[in-house]
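In this view, the complex is presented without one of its protein chains, the others remaining in place.
Presenting chain A:
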């Protein structure tokens, strides 16, 4: 395999504490090595360029039934976006919900190497894996959803921690899943009857348990299992004015809890797309930012991580396992609505959405996302996402970086809004003159996310022994002054090396790489009761047989990468 020596670039590596020093990076046999280990390297001149580990996305909806339903029901999303195939590339198109090929290419062109699919309905796990298999280059894993699962609701109602853990182990195994995802706990089950849980103390119909109990219980089971990632929460009451209180209530559930894993993460809970959960006011008229309250809390508690869910002011496609929320949204914007309730497990809804800079609420939402990042003390715990495609497509990450790195760019954006002054009044954005630097961007997009995923030993740094995932951007931090250069450079990596192979050069895709599928295999002690419960539920309530539920590695997972955890002790 080729050896590379990436010379003279400005290196940013939060794990090694390198803040733009000119350092050479050596890649050999798929890994980062000492430059002395190279015998006959191809030399990459990175002088005047920025060098980072490849990006790691902690939360995006890029594969599976709701993503594909989004593609199929929005032919208009393909207008003007198609590119013909060329060389290693298949034809690729779509804007907010790109085809699988385009998903792989666009992430690679942004210098990303790893992406997590943030919501996998277990019954549809096979579909998620089929799409991931057809997504080139990037390593992927998927989080099965647990927060409305009947097994979980029943075990937790009876405080059966070990049974919950044994079931989680079984489901991760069976679906080849990566982490415990929770979406609108209890509320999505209530949606089976057209209802919802709007606070974390609303009882779930029939199951006689509250969202708070579900989240707390799953956290305990997650730590009992010592999983690489913490529980990954999208809490109740998303998207409603005044919902910051629900979010705070959720944060507070985990006070004093400590992680028990051996993968090096520091959090017991990741809360995703916090922008959607930081709203003040009690209607759309007095809607306002509560980013300050949220970040005061996050800054003062180091056992949680968040991602921002930045609104990008685009036309996009919202999709979430928060079924009642999508119904609420279609009542709000009267655009087309898809919904699919999944037996015993979850539901999902999809509604197109236009975040118009001419709408005050959209402007405020845009400001809140940025505020969360700009008010953060520790950017190893606050990450860039757009909750793709919910608040905007992932292809806008470079633009989000521009906004975070340049007050000038933010001001220009507010000035371009129809109600810019009202947006300033309802938010804190105008008073924030902080401009993030590339070191902080590297924390938010690779070092921090890799650590929070329990993958800090593989990704997110250029330390010797790490995966040979290196991104080089044509951006000179010493001379660049125009914020537009940030967006341009980070959307068109000069080079991306993935597992030691050059897959992007000057924004062009050279190879489809050797994509891996990450999943977590956690061993627990044999649990006959859970085995019996599973068999019974399949016989009585599922419509597929137990024997046909498991997704086998062979055939469905491209280059499976199994992370083993032993929780039998």
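The criterion applied here is as follows: a residue touches a chain if its C-beta (ideal position, glycine included) is under 8 Å from a C-beta of that chain, and two chains touch if they have at least 3 such contacts; residues count from 1.
The working rule: contacts and distances are computed from a predicted model.
Student: The hidden chain: which UniProt name fits, "SPFH domain-containing protein", "Sugar ABC transporter permease", "Lysine biosynthesis protein LysX" or "Formylmethanofuran dehydrogenase subunit B"?
Tutor: From the choices "SPFH domain-containing protein", "Sugar ABC transporter permease", "Lysine biosynthesis protein LysX" or "Formylmethanofuran dehydrogenase subunit B", the unshown chain carries the UniProt name "Formylmethanofuran dehydrogenase subunit B".
Student: Among A:194, A:256 or A:528, exactly one should touch the missing chain; which is it?
Tutor: Final answer for the missing-chain contact: A:194.
Student: Taking the full complex into account, find the residue in A:94, A:281, A:309 or A:389 that is in contact with the omitted chain.
Tutor: A:94
Student: Among A:36, A:283, A:548 or A:568, exactly one should touch the missing chain; which is it?
Tutor: A:548
Student: Pick out the residues on chain A that sit against the missing chain.
Tutor: Against the left-out chain, chain A lists 63, 65, 67-69, 71-75, 77-78, 82-85, 90-91, 93-94, 97, 99-101, 123-124, 126-127, 130-131, 134, 150, 191-194, 206, 327, 330, 336-344, 347, 350-351, 540-545, 547-548, 552, 555-556.
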